[in-house]
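Only a single protein chain was left out; the remaining protein chains are all shown in position.
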């Protein structure tokens, strides 16, 4: 009967690709719930993937809920930027302000971006795609989404998935590299801890100055760094608790949910199930590893030239991935010397990595604009 | 003087229709505040009606606040779907998972949709209007709004008002029908209570599987069932409390306010003050009654064929109207036997009715699409 | 090298104007944080000004975050109206309902609007600009933004900045005027306090009636008064706590942040750095002073004709600026007689000023529409 | 010049209208006040909540805070089982129903016809 | 007429489909139930939270409320240092790290080679 055929059009138009995508969506939800890999993003992404890949889903397309969310906040970059306000409102740059030289370790921790970019080029990706894949090496979800959405929006799905699911792998990826590159003796180095009280004035001026300095040098970085620092300014000001709360709770939660769903919806079978996605999965691991190695080696180099008490392990915290990377540093250091306390130094490098990631994202965009 | 004429253009253009609508808006606010009939929706609807019917109100139209809200979330179905995420995040399907055969009672409780649809056709409504009126029988606000907005947006105002104001009449409408159709002896039936522990795995897999099964069979139901189950998945996962909170509080509250205002604004005199509205008021009662009767008779039939300890009263809980209907069942059962505890069974039927309502909404849309 | 030139395009295109605007943005942030002048608005405005004036900022323009926020809520008046819902939900009109004659003092406190308007005309502003500047005399941020955005959107930046930064100067501007215009003897007048219990019925009916009465007379005032009273109706109804919470917290906070940023972004060098802005700064002070003087003199007049125990000081509370003005009245009265308790009377006049401000805003718009 | 004249008119009509409208509102409220007072003199109407809160000031604020938190929790748990009112508390309430109902049902199942016997 | 016929079809197919789909869901859940029961009989699976909450009813509600608040706070402080989970608590936790770390480091600095000696 004709009606029945039309009725079960859904079942009829189920493809193998869509079936696989449903499974992948389920897999992401599994990672989110059972493995607790960044559940606040991977669960909505997985759910979005399932809802978008059910055949004939009215949720996709211009008029579907997921399409509306995509246009309302992903296509125009609104959502990642709003999330940055929340991140800024939650980040304490105190440890960094006490030891500002840690900023160099943050810079070194971005090498993965450029190394991966180059490798992706060699593997045949075009330059925009390569840069978007490289930005996975920022190891910062919103930066990856922001940059890749501007340079290669068709890769947004796999890049976001890789960026967020690998984030949870930091404690697995980093330790072997740390043990391989840093000698036992170096790992035992204790770092003296001298208190450098940071005045409220400095804490308040810091976000303003970072915005102005970075913004003047790299206008393309203004949205990323500006929103991050706006959140931090509100937090440190101490006078707009209502806005800090709204940024780090209401806005962050709602936007995270919508962003996850919208990104999941970009994972449609024909766009996602390609060998490029597989390559991105591999290049992602590579980016994480290269970041860590570069951070460690640069710290080792600093230790060598300064001959000071700088434990090269803290270089691994420069990749951002806040605060996981800093804790990994502390854990690996304690394996050798239980009384070695590197956490505060690592936290400085870690927040430096956060700033450096955002700056690197802006630099990549600026170099593209200047091309 | 000319200026004064223009100045008091508002008073001059006050029509009898608008005056009546202001009174109706006031009446809805009265029901909301004094009678406490679903105040979170009826108060904004009433306020929206008043604000939209004041002569020359700048709030209506494309550029007015109410018009903006309508376009931002009603015309594109965003608001009812977001509310579904919140409902899913608040619903505990445990009682249903313990007694899944209750799903059949939920199915029976949807007969009012189709019976009312047919009656509306006989009364001269066209098929789209008839289906929109029938969907009042889903006894689920967001489903009614979602479906009627797609099929007959010009009836959205009266349908939404009826759907929400009658919801509070469930404890008044149901008991007489229950006493009329179910004999005293049947009402005394006690239902044995055996524990069926539900594992967390089942609770988490349930929303995913419902989405996939229903979604594959009835693609038009994906938005409704998908959003409901997304909320429930987040709740049962236990790992995204932030998102559950955002869905069931921030998003739900803000969207409810905006949805109510926007629906109230559709109640403009010339669209609302027609004999159709009166018919919808009557057909709405009919839909509620027919749902209840069908649920009861089907439960009676099940009792008759299984000869098991199934108290037919719980059929009345299959209409959805969660959790009022389940409590009405418990109350009516206790009238005959104070120690009869049906509530858990009724809760199962009640959440089954919630799922069935959404499925029925999708089925109606699917049949229209397949026409 | 060409790349470097393009790279440092930001630094190259830094103008003196932009530099000054960056300083002004910093100044607003200083006022917000150090002086605590309305920080919830001045901090985002200052931040918006900085982010918008950094050369080549991608945040401005149609596709930039700040441009998106502007179009999403300032251009269409959504944000100020939503803030009004929150203000209504926080305002207690009880003191006014006990002494409704205070409404006249609220009316008198709006004279600054019209006086400043006339003065601005004399200074060469065109009529739309003059009215927008005059509306600073409403001494109510959202009203100023709403009206000036409709009449002279190009002045929105300076007007909003003046409206919010002067609000905090009320305790500095008012006392000298009060001491100059009201004699010592008058300032010692005690006002008898008789309790007029206000029933819940009256409290609930008040916002509805104000909306209908004002709305019928001045349709252009419906958005302002309607949203204010919607919030108050929800509060007084006592049955929609969820919506009251959403209005006065989630919505108010998020909208305040976005509104501030979007307004700050309108402060671009070429639009802001003109002699008009300087004049607006001066006219703003004038508006505040004129409001206070008119309120005081009218109260004095009332005291003279009624010969009753009416302390003319409370006229100063009629300007709105809730609740600062009421406290200033109490403070100045206590300077003369420590046991004089005028606060409750002043609170009545203060909320009357809030209503009168909104009415005056609507009246100005209505007179323009009727022109 | 036309602008100036319109400005003057704005001033006169504007202040006039503002006064008229607020005077009108005064009238409306006054009527309500009269009704209130009449009803109050007949029967006891609900007074202002402020009067109830007045003695609160005598309790130390910290203790007050603790009591408030506890009472709020209590109130939330006891009321609010209707979906859509206080969503957060829906589940625990249901769980309690489940618990009570089960305990009850299990017991009544052992002697299922106790009442009829 | 065509409308009426379509209406009738809607009624028949509609109710039919609703029943079929819900019966199907019943089947799916039933399978899960069976798996659950099998696994339960083999090992102890996590039971319904309701069973745990049952004895709660015996504790006075006010006391319960106070305990709940305290426990919630405690839980929030102890867990949740990962950014993005419970953002509000991030800072105090960090501050505690800072404090502990500093106290520790300062002490270990005085005798920096204690362990190796």
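In order of appearance the chains are A, B, C, D and E, and numbering begins at 1 in each one.
Simple rule for what comes next: a residue touches a chain if its C-beta (ideal position, glycine included) is under 8 Å from a C-beta of that chain, and two chains touch if they have at least 3 such contacts.
This is a predicted model, so every value here is computed, not measured.
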Among the options A:78, A:214 or A:263, the absent chain makes contact with A:214
Which one touches the absent chain: A:193, A:206 or A:258? A:206
Per the definition of touch given earlier, which of A:9, A:78, A:136 or A:359 contacts the omitted chain? A:359
Give the residue, chosen from A:185, A:275, A:307 or A:371, that touches the chain omitted from the document. A:371
Interface with the unshown chain - residue positions in chain A: 94, 96-97, 100-101, 103-104, 106-108, 110-111, 113-115, 117-118, 121-122, 126-127, 130-131, 196-202, 205-206, 209-210, 213-214, 217-218, 241-242, 352, 355-356, 359-360, 363-364, 366-367, 371
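Everything below uses one rule, namely that only the chains that are shown with their structure count from here on.
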Need the most distant chain from chain E, centre defined as the mean of C-alpha atoms. C
Note, CA centroid farthest from chain A's centroid sits on chain D
Quick check: how many Å separate the C-alpha centres of chain A and chain B? 41
Would you kindly tell me how far, in whole Å, the mean C-alpha position of chain D lies from that of chain C? 28
How many Å are there between the centre of chain C and the centre of chain E, using C-alpha atoms for each centre? 45
Among all residues of chain D, which ones touch two or more of the remaining chains? 9, 13, 17, 85, 95, 98, 102
In chain C, residues with contacts to at least two other chains: 217-218, 242, 250, 366-367
